[in-house]
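Note that one protein chain of the assembly has been removed; the remaining protein chains are unaltered in position.
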Amino acid sequence: MKLSEIASIIGAEFSGEDLDITGMNALKDATTTDISFVANSKYIKDIQETNAGAIIVDASVVEHVPPSCVALVVDSAYWSMAELTKYFAPLVEDDSLPEAVVGEGSRVSSKAELANGARIGKNCTIMAHVYVGSNAQIGDNTILYPSVTVYRDCTIGSDCIIHANTAIGSDGFGFATNKLGEHKKIYQNGNVVIEDDVEIGSNVSVDRAVFGSTLIKKGVRIDNLVQVGHNCEIGEYSVMVSQSGIAGSSKIGRNVVLGGQTAIAGHLEVAPFTTFAARSGVTKSIKESGLTFSGFPLMQHKQWLKLQAKLAKLIK
Amino acid sequence: MKLSEIASIIGAEFSGEDLDITGMNALKDATTTDISFVANSKYIKDIQETNAGAIIVDASVVEHVPPSCVALVVDSAYWSMAELTKYFAPLVEDDSLPEAVVGEGSRVSSKAELANGARIGKNCTIMAHVYVGSNAQIGDNTILYPSVTVYRDCTIGSDCIIHANTAIGSDGFGFATNKLGEHKKIYQNGNVVIEDDVEIGSNVSVDRAVFGSTLIKKGVRIDNLVQVGHNCEIGEYSVMVSQSGIAGSSKIGRNVVLGGQTAIAGHLEVAPFTTFAARSGVTKSIKESGLTFSGFPLMQHKQWLKLQAKLAKLIK
Partner (left out) sequence: MKLSEIASIIGAEFSGEDLDITGMNALKDATTTDISFVANSKYIKDIQETNAGAIIVDASVVEHVPPSCVALVVDSAYWSMAELTKYFAPLVEDDSLPEAVVGEGSRVSSKAELANGARIGKNCTIMAHVYVGSNAQIGDNTILYPSVTVYRDCTIGSDCIIHANTAIGSDGFGFATNKLGEHKKIYQNGNVVIEDDVEIGSNVSVDRAVFGSTLIKKGVRIDNLVQVGHNCEIGEYSVMVSQSGIAGSSKIGRNVVLGGQTAIAGHLEVAPFTTFAARSGVTKSIKESGLTFSGFPLMQHKQWLKLQAKLAKLIK
């Protein structure tokens, strides 16, 4: 899309070269044909480093944009970014792609639906009422149980098991809100990448990334009714027990354990080999490895036990 | 159904005119051809106002029933009401209705199922393994992702997006229990109404009303794995984050935010522009607008922060 068209869509002032823009991306991941945005002053420092060809900014930020990058100035960069994501959203299904390809030895139910552009590896079992979207890719020996939905562009590795009624790649929970309290959808144009040897339970939701990928690494075990927000990264062999959830953009190291009903807020990092007892509420990053936490607010498990002893005394 | 037949089904004493009864409804919504019930003494005051043609009551309540309304006297009005709902329940699917109608420009997967009487608007995308029930109605430009189930009689507006494996219109959790601890189902003969520009995530459950409608108003945003109980009303542009839930008959004003894993009990009202931090537990109505709450039991967020500071001291 021409930069001039983009400017017209979002009602931006625009001067400079009329670039061809092929995508939207975060500041740090953008290339010269991408457009990016700054909607929060804490990201101003990252503007100098970006390779983005153009950038959507509020008037207050425009002075920080280097000459190498065309600035589109708007009232609300976040709202305009949301507006624009719609124009970069791929079709829900792309019939122009070639028919789905299925590897040798795979068993695909006649009641499954493989969209054009889907690719299934060897010796897979794709059961009834499964949906695999355009450009989605499944490795070898993987089982998709009935009514699993794999949205377009998502990839699942080899030797994986996904249980019934689980959704891989539903849209992340993203929208801009204006002063009237109205919302505008941020189209989630990224995907989900699930590596090899991952097992995911039934009725799980793994959201696709807004840009880039939600990543579930090798050997992860996810129980039933778990939520994985957009752009999360779950480290190797980590374990999420039933009804736990991780909000957007958090990164969990390897062999982390989330007890049942545990919740991790967005944009955090959790060190490897951390254990969260059931129903922990995590709102800060964990930097030291190998510790065990409990409670909400979160504290080390031994502190939590101490607190409960104090409270028990309080009642007497 | 003749009132005499109803009396016979529930084993009620019956004298007076043998009316034709066409439905069951709550006291305040009932019309002259409806039958209603009083199962809780706190609703006795509403009997005078009702337009119901007949009413199921315990012996202790019969004196409050006005002469305009025929009283059916039973041992347990709640149990008898439950018994009777079965006889007013529509067929799960109604083949006698005309074939489903699909508007111009809509794309319906050959692997979707549209029951007789379903109506799909223009330019919709109805993906594989979707089910749209009898008399259910979908507006224009709406996307139903794979394995979405829309039960009969529910309506979804225009410009909505419903993500994979979500159930719209499953039965509310209603039953009567007798002294032996046995349960009798209260058939949920109402529906769900979702207005325009609503987005709902994957693996969400929105229950149909027992009578009347569960209502999700314009612009609402619901994340994954959320529960909306029967007869709830969610105000315009309100936001429910993942794994939150609302029990039956609660009314939430506009632009209310429920943080992740927040729960709201039944029969409450929440003022507009209220924010609940993650994992709030709401057991009382909120009357003042614009405040932020946390915790369980719920308190204003600043109080909660104060409490946590006190508890932190307690451990030292």
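We just call them A and B in the order they show up, numbering each chain from 1.
Just so we're on the same page, a residue touches a chain if its C-beta (ideal position, glycine included) is under 8 Å from a C-beta of that chain, and two chains touch if they have at least 3 such contacts.
Model, not experiment: these values are computed from the prediction.
Of the candidate positions A:183, A:208 or A:254, contact with the hidden chain is made by A:254. When the full complex is taken into account, the listed residue touching the unshown chain is A:109, out of A:109, A:285 or A:303.
When the whole complex is considered, the residue among B:29, B:46 or B:171 that touches the unshown chain is B:171.
The missing chain lies against chain B, touching residues 92-93, 111, 113, 129, 131, 147, 149, 151, 165-167, 170-171, 173, 175, 177, 181-183, 185, 203-205, 207, 225, 227, 229, 243, 245, 247, 261, 263, 265, 281, 283, 296-297, 299, 303, 306-307, 310-311.
Where chain A meets the omitted chain, the residues involved are 109, 111, 125, 127-129, 143, 145-147, 161, 163-165, 199, 201-203, 219, 221, 223-225, 236-237, 239, 241-243, 254-255, 260-261, 273, 278-279, 308, 311, 314-315.
FYI, only the chains that are shown with their structure count from here on.
In terms of their C-alpha centroids, the spacing between chain A and chain B amounts to 31 Å.
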